[in-house]
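Worksheet for the structure shown next.
Shown here: the complex without one of its protein chains, the others still in place.
Chain naming follows the written order as A and B, and within any one chain the residues start at number 1.
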Amino acid sequence: MKKRTGVFVCHCGINIAGTVDVKKVADKLGKHKAVAHSEDYVYMCSDPGQNLITNAIKEHKLDSIVVSCCSPTLHEKTFQNAAKAGGINEFQSEIANIREQCSWVHKDKEKATIKAEKITRSAVERVNKNESLEPISFPVTRRAMVIGAGIAGIQAALDMANTGYEVVLVEKNPSIGGHMIQLSETFPTLDCSQCILSPKMVEVSKHENIKLLTYSEVQEISGYVGNFNVKIKKNPTFVDPDKCTLCDECTKVCPVLTSDEFDLGLTGRRAIYMPFPQAIPATYTLDDKHCPGLLPIACGKCADVCDPGAIDYDMKPEIIEEEVGAIVIATGFDLYEKEEMGEYGSGKYPDVLDGLQFERLCSASGPTQGEVLRPSDHKVPKEVVFIQCSGSRDPEQHCAYCSKICCMYTAKHAMLYKHHVPDGQAYIFYIDIRSGGKGYEEFVQRAVEEDGVVYLRGKVSKIFEYNGKIRVWGVDTLAGKDIEIDADMVVLAQAMRPSKDADKLAKLLKISIDKDGFLQEAHPKLRPVESVTAGMFLAGAAQAPKDIPEAVAQASGAAAKALAILSQENLFHSPQVAKSIPNLCTGCGMCVDVCPYDALSLKNGKVEVNEVLCEGCGTCSATCLRAAIEVKNITPYQIYEMINASLGG
Amino acid sequence: MVNLDDLKKEALNLLKDEKVKYIIGYTEGSNGTSAAPAFIKNPEDTDKLVWNPGCFHNLTRFLRDEKKRKAREKHPDERPVGIVVKGCDSRAINVLLQEKYIKRDDVFILGVSCESTGVIDEKKVAKKLKGKKAQKIEWDTNRNLVVTTEDGTTKIPADEVLAERCVECPVHSPVVYDIFFGDKIKRTTDAQFKSVEKIENLSQKEKWDFWKKQFDKCIRCYACRSVCPMCYCDECVVDTISFAVTADTTAEEKAQRIKWIEKSPTPSETFIYHIIRAIHLAGRCIDCGECERVCPLDIPIRFLNKKLEKEAKSLFDYEVGFDPDQLSLVSSFKDEDPEDFIR
Partner (left out) sequence: MAEEFEPKIVAFLCKWCSSAGSDLAGVSRMQYPPNVVPITVMCSGSVSPLYILSAFNKGADGVLVSGCHPGDCHYIKGNYYARRRIALVKELMEYIGLEPDRFQMSWVSAAEGIKYTKIIKDFVNILKPLGPQTNLRRSQ
């Protein structure tokens, strides 16, 4: 079954013809047994050039074409369209790159011509074994899911919902808002975090296109881009939000006192609680880990005082199934635990705080109503030491990476402290100041110039309690001397790390994580909001440490990417994908292991290709010991023939 | 010491209780030194089982036939097959499990420890006996081979007759089993890759001359491939269409088979055959040495596989056949894999 291939050699003006004898190439290839027609032309990509191809296909009844011209990155599509216009399948067109890889890099005309012949012959051999393929088309479930409802998740959900698509927003905590709602003010403008975030939270709760699932976690996922099926477990809150009137009688009778997550342990809360006054959804949650017993026999005080009868001890976890076409993952960050910092007291000194605790301390709604007081004795601290890079940039002991936001928020902390305690002194130990960003450098300068913050370039080696103070031993490398400060309070700019259990979620979603546990983007430069799995996008600090504007920007980027899927009724996918040869497959599963896209699976002891997920990289085919899997139109047989042609054989 | 009676008793019980379909073990061979593989179905035949220094066959190779037979049966007997394995053979089972070729409950493993010795190299023993025929061989407790011939018994130190792979063996006792026989002796070897190092130390030309001489002998009988428990592919990539053509094989599939190498044993083709085979066994070969043992032309095929075993260990910290759940050598990587050879 020989093909009737047409070979079209382009002069590209003198770009090719100046070095390669194009007529000779066309003549030589014309003698190939599978070539039914060959010619050369000055500009194949021009309209007349394309028409020449289209007409030649019809006139010479060609079933495939090879165009010897420039790199396929430039005109592959052009000539595929010319093939289509001639009435043949677009995958029956191949490019032989005789410009970038030949005429432009050689001067010897004779040798370049021979090489161009080989390259063209190689393409002829390839196209001779090409299959005609049609793009794979499949329908899209036109709604989205966002996992994580911090600022990134909220932004992504709102962006998509405002475009008219339904969004399922899943949050594991009882309220949305993430870490941003815990912050007091935000850099570099010092506007109040709650003031700018809570309107967005309310918008989420009221949005007709957003289905909010709080206190919920993704449990299972199947499907692929355009068609995911997600099982979500909604944990019982034991409080019916429709009946609850927010009278707050329940917390008054609850006998349990446990540490408050929202205030990071600086205050306490009851077993039945509302995470914070602006919580969305605005309702109470009964925390069954701390409640003495869900049996009314054990306690039952809250149910007794609840007039509307909103408390239901028999509430069970609920499994909710959602069909979505795209998923945005915005699981955010947690701080690197103070307990990990042996050199800074392992979290055992009450007056050594982490960045988020200090935020709560400065917050008007915080445990001290916005007064900066020492947790140990509620005195106003007069000397505060801020330590940057606490856990960051320390590959030996902690995290190797830069957490990116600490330089800025530490400057902010020092400033806020000075605004609260004008006669106090703030010291900041730093390695470098990284203040890249709009208005950021000016902000740091303002801390130094207006608020008299003392920046000390060096690391703190040790802190310990001494005479009711925290003694800080550090070094000022610029002055070249050791520093000892007896501080009233120390604030550690703890590193950002991926939120707890993000790795488990990543495993569930089959997206990869990087060496530090952050979600891995598809390409570090060119695909920064996409995960490696088609249809799953990344937003916010789950992907890498970032500040609020960056998280919001990435969220909008992720939303736009997801919308690009949702806005289509059908998705198309390149059909140049892997194909298995069942007779040869023994089901060893090595190809399944190497596939970066989870496109392969074993069924009844044979490999199966999910053509929608496959990107056609061919790593499976090189891994298979039995040649039982190959990529269409670049099969081992084709490569074998191409090798032969390339060597002039 | 391995108590043969224990082995027989367990085998008897397994068959009597119908726990296994049959047992693949060793029985007395015909020439006094070599044992022979035995397939025992009747409980009374368990008495024919032997365990001696001539049990060098890797019986896991027969699991391939078992799998094929089972696939043909309409109502296959789902009971496991009992199989006697040594340390090396047990690692083959792990690799087969890793590659999902068999399932753990397809086999009931009777693991036998090699203790302080191993199996013999028949050729070394024959040389020692100078033409005399052995009637019986066994190890004594002092690492000597006790050979009984018509002239009486002689003792030969183990190190003089052990198969080379046993000298280089790092395990000596099964790593996966259902019943264990003998003593679990921890023996380490500092000579795991001695044979490889010998060749590595040659100059490039000497290496080529060595292998050229070896491969020139090759008649491409494929005995090495047939005996290998890992060469279980239905069709080998070096063959054009051969035995894997079934009723379902389409003309297109046949047409898509490539002739990577010619069938005739010319030097270039033979070299490529052996390189491909070694590459395909990288991270899978457990050094049972069967390929080399069955080679009618005494080509030291083991040295090739052993080289890649060494590189897998030194470059990628990968050891074969200890963990059926690990990813295979070539379907895994580490960020820190060496790349000093890459420009």
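We adopt the following convention: contacts are C-beta pairs under 8 Å (C-beta built on N, C-alpha and C of every residue); 3 or more make two chains touch, one makes a residue touch a chain.
Worth saying up front: this structure is predicted, and the values here are computed from it rather than measured.
Per the touch definition above, the residue from B:Leu15, B:Val237 or B:Cys291 contacting the chain not shown is B:Val237. If you put the hidden chain back, the residue from A:His75, A:Arg99, A:Arg270 or A:Lys546 that touches it is A:Arg99.
Across the entire complex, the residue among A:Gly150, A:Gly458 or A:Gly616 in touch with the chain not shown is A:Gly616. Which of B:Asp209, B:Asp298 or B:Asp323 touches the hidden chain is settled by the complete complex: it is B:Asp209.
Although one chain is not displayed, its contacts with chain A can still be listed: residues 71-73, 97, 99-102, 104-108, 111-112, 114-115, 118-119, 122, 512, 520, 522-524, 532, 594, 596, 615-619, 621-623, 627, 631, 634, 636, 639-640, 642-644, 646-649. With the whole complex as reference, residues 196, 199-200, 202, 204-212, 237, 260-262, 266-269, 271-272, 275-276, 278-279, 282, 304, 307-308, 311-312, 315-316, 329-333, 335, 337-339, 341-343 of chain B touch the missing chain.
Assume only the chains that are shown with their structure count from here on.
Between the Cα centres of chain A and chain B there is a gap of 47 Å.
Across the interface of their complex, chain B is touched by residues 515, 581-584, 586-591, 593-594, 602, 605, 623, 625-627, 635-637, 640 of chain A. Across the complex, chain A is touched by residues 99-101, 232-235, 237, 244, 246, 248-249, 253, 256-258, 260, 280, 327-328, 330-332, 335 of chain B.
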